[in-house]
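Removed: one protein chain of the complex. Kept in place: all other protein chains.
Presenting chain A:
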Amino acid sequence: MRALAPLGALGRAVLRLLGEVGRVALFALAAVSHVLRPPFYAREFAQALVQIGWLSLPVVGLTALFTGGALALQIYAGGARFNAEAVVPQIVAIGIVRELGPVLGGLMVAARVASSIAAEIGTMKVTEQIDALVTLSTDPMKYLAAPRVLAATLAVPVLVAVGDSVGVMGGWLVGVARLDFNGAAYLENTVNFLETWDVASGLVKGAAFGFIVALMGCYHGMHSSRGAQGVGRATKQAVVSASVLIFAANYILTEVFFAA
């Protein structure tokens, strides 16, 4: 029987994982249903929009700027191996708008927003503020989760759009200043090469990543265990699970959008 012990442990781990997946799925359904059903908390939604969208602009913009610049250098160096240095504007543009803009933007928002949502809601949970909400006839899912999930789903595509523009600009800056590209020609190549769906698919990814980030922040915050350690664990789990789910969702969406 002792030989079967590892199998038992594996089975328990799988069952725990499946249970967690089920709980997250039910939580997501509840969050979406609260987004769609009144009452709506406009003030909380506006605050979440500022926190998630506006205040994430610097970190997303800086990430995109440096990534665009580094990408231009890499593509130039790599392209030189088969005399294809001229494709820098096109590859930077498609790399940024299809992949790096949404994924890196989503990850930066996950680091900044999922952590802060989980810490805030987790602290509310352990200090009985969530219980207080219920006794004041206010559904915590509707008051805390729904505004944040809606705000992130709407704000992250806008952040991705800004990140796309700044990322292309980063590539342009390096292309012009370091790689001797003509500025106007670089931009013209970028605009002519990109198709609407290249940009739109990145924005759809952004919406999905925003949903994931807020959902993981709210889920882990509301399931936080007691004490500072419990809140710390919830915060860590929110960031890790949001990041992993962003990568998984990115692969699935890329498969759906671009698979031949």
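In the analysis below, a contact is a pair of C-beta atoms (placed from the backbone, for glycine too) under 8 Å apart; a residue touches a chain by one contact, two chains touch by 3 or more; residues count from 1.
Criterion: contacts and distances are computed from a predicted model.
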| query | The chain that is not shown, which UniProt protein name from "Nitrous oxide reductase", "Antagonist of KipI", "Transketolase, N-terminal section" or "ATP-binding cassette domain-containing protein" does it carry? | reply | "ATP-binding cassette domain-containing protein"
| remark: Which of A:136, A:184 or A:259 touches the missing chain? It is A:136
| Which parts of chain A are in contact with the chain that was left out? | 39, 41, 120, 123-124, 127-129, 131-138
